[in-house]
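Missing here is one protein chain; the remaining ones are kept as they sit in the complex.
First chain written, first letter: the chains are A and B, and each begins at residue 1.
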Amino acid sequence: MNTILRIEKLKKHYPIQKGIFSKKSGVVKAVDGVSIEIQRGQTVGLVGESGCGKSTIGKTLLSLQPATAGRAEFDGEVLFDIEKNYKASQQRLMAVRKKMQVIFQDPYACLDPRMSVESILTEGIRKHFHYTRTQRREIAAQLLHNCGLSEESLQKYPHQFSGGQRQRIGIARALSLQPEFIVCDEPTAALDVSIQSQILNLMLELKKEFSLSYLFISHDLQIVRHFCDEIYVMYLGRVVERAQAKSLFTHPLHPYTKALLKSMPDFESGKSKIRAAIHGEIPSPSSPPKGCLFHTRCPYIEPNCLQTQELEIAGEGHWVACHKYHTFNEVVS
Amino acid sequence: MNPIVEVKDLSIGFRSFAGKKIVIDHLSFAIQKKQVFGLVGESGSGKSVTGLSIMGLIPQPGGYRESGDIFVEGESIFAMSSKERASIRGKKIAMIFQEPMTSLNPVMRIGPQICEVLKIHEHLKKKESKDRVLELLQEVGIPDEKKVFNYFPHQLSGGMRQRVMIAMALSCRPSLLIADEPTTALDVTIQAQILELMQRLVRESGISILFITHDLGVISEMADEVAVMYCGQIIESGVSQEILRNPMHPYTKGLIEARPGNYSPESGYRAIKGSVPEDFSTLNGCRFAQRCQHAMEKCFHSLPPVSQMDTRYLRCFLYKE
Partner (left out) sequence: MKNDILSPRALAWKKLLRNKLAIFGGVLLLFLVLSSLLAPWIAPYSVNEIDLFNIESPPGVDHLLGTDDLGRDVFSRLLYGGRVSMTVGLLASASQILLGTLAGAIAGYYGGWTDSIIMRLVDIIMCFPFFILSICVAALLGPSMRNIIIIIAVIYWTNVARIVRAEVLSLKKREFIDAARAFGLSGWEIILQHIIPNVMASVTVYATLAIANGILTEASLSFLGLGVKPDIPSWGNMLSAAQSMRVLTRQWWLWIPPGVLVLLTVLSINFLGDGIRDALDPKLKV
């Protein structure tokens, strides 16, 4: 196995500007020191609630936003290394863009309403390859076919499709440059349940057919559970737990992961008295709590939770950022 | 026992330049006192239009009532004058939406916004209404209610805003709360908190809730009775636990199997093939026939009638009474 993507200590801070003179009055630490490693052919899940920075990671990876600090390496090519003041040149970046693509959440906003499906699908091809018009059309038709749509769709416009079909077009577009790696930013969050499964199945098939690797960003643990090999749980810009999907669900260690799992509406349990697993609000990322970020809502809080805790290894392939996870978890090795 | 709201054979359509289009088709159901009634369906099933129609707010432009009636505590809302109908809103029936930010006035402080509702419906004095609002904010679990009273909506988080909306909805002690996807925009940990609050309200203040959602997990935890909607029709309804444990209609079955947690390596994610038809007014047969695995010849030609089996109502040819 070789690593296709390695992110080290990635940080993305946004300045908060106030007043007419744009004085910097603070920073939002959207992503604060996150390291992620993705092996070729693997699907890695990035889970967390809104504002935890999961989408920001995707955007910095795709160089849609500059990083504040950290280093990212894709397929042996360093994308950026802020400490060494290095950024890949435009030329190099173009080569990377061919191999790294993205699927978005909103099937309505992700397609240009004024473009026909054919122009949407061939936009990237026109930029990166020299094909004739007929060749491009053939490729586009093939892409549609791969994603379960018919060739007639080429002449149509986005508003003539349902949400699920638009998402298929979005996926076809991402595949148009034959990428090796796709950032999936909540690709099913806006879809109906019955359609969601179709899209997930399609993504599984495509992964096999084109030997893709995915970074799957989601807020929904249920989806990530079977879709991903490894899962990173994020809270307020930091990773609090990292584990193989199976072991995360059978032995969640961090109190936050436990709370997330417990909060999922459970279909099997039936009508019961709902007990919110944790109380309180998610703190604002512009003024995060000191020390362990979760301590304001954690039921197991103790004085040394006010110190920062890095991820530490807790079992095979299982990392957790908690001072005292062993006191309330039976550790299984 | 008289139901709080009874929808009888209701059909709602939309007129547009492309012609008429029926979005709700002969809908009937009743909500009893202290009951949580779940209305489940995918987008375009007509569940939100149903909620709005009960409020007497058929979406405009183009929306109109084709047939049927809605009774609120025995009175037909279509027989009322628009003034009478307006007086029901807030007082007997209140509604909360998915995105609380759009239902709150962004330039008005929280407290005065709720006070305004009280002024209109209950004609309370300023001092009285302020006390009432503080009480309400406390009731919906807002910490520091005196501070929040003077906040603007944007200063609150999504979960807190939804609590404020609930407080506002409860301000005139309505007998029915229509909740249209109230937790869809919220994070899971916050969703659990809001659901807990709504359950407590039913228990303590005896309000009924019409819970509109696409999430079967939420329905299973919240609802006493459930109606599954597809293309403007109720295709299966009854006691929620029975229906969710033992679904009979192929669509209900499909929805339940399609939960992503139901993945197996052999069969992948269970999907319902195809997608919801855009315009179903032209379909003669069962609306689900095109996507149904068990569709028979006649499913495409004639609409299955509603049949009753114990407490369950079902619209499918596969089952006989």
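By our rule, a contact is a pair of C-beta atoms (placed from the backbone, for glycine too) under 8 Å apart; a residue touches a chain by one contact, two chains touch by 3 or more.
Bear in mind that the values here come from a model prediction, so they are computed numbers and not experimental data.
Q: Out of A:Glu8, A:Glu37, A:Glu73 or A:Asp106, which touches the unshown chain?
A: Considering all chains, including the one not shown, the answer is A:Asp106.
Q: Which listed residue (A:Val27, A:Ala69 or A:Leu93) would be found touching the missing chain in the intact complex?
A: Residue touching the absent chain, from the options given: A:Leu93.
Q: Looking at the full complex, which residue from A:Tyr14, A:Tyr131 or A:Tyr157 touches the chain that isn't shown here?
A: From the options A:Tyr14, A:Tyr131 or A:Tyr157, the contact with the absent chain belongs to A:Tyr157.
Q: Against the chain that's been left off, what residues of chain A make contact? List them.
A: The missing chain touches chain A at positions 59, 62, 64, 93-94, 97, 100-102, 104-106, 109-116, 123-124, 127-128, 155-157, 159-160, 170, 173-174, 177.
Quick note on the criterion: only the chains that are shown with their structure count from here on.
Q: Measuring centre to centre with CA averages, how many angstrom lie between chain A and chain B?
A: Once rounded, the distance between the two centres reads 32 Å.
Q: Write out the stretch or stretches of chain B touching chain A in their complex.
A: Contact set of chain B toward chain A: 42-43, 157-160, 187-193, 195-196, 199, 214-218, 220-224, 240-241, 244-245, 254-256, 258-261, 263, 268-273, 275-276, 278.
Q: Looking at the complex, which residues from chain A come into contact with chain B?
A: 49-50, 162-165, 192-198, 200-201, 204, 219-223, 225-227, 259-260, 262-267, 269-279, 281-282
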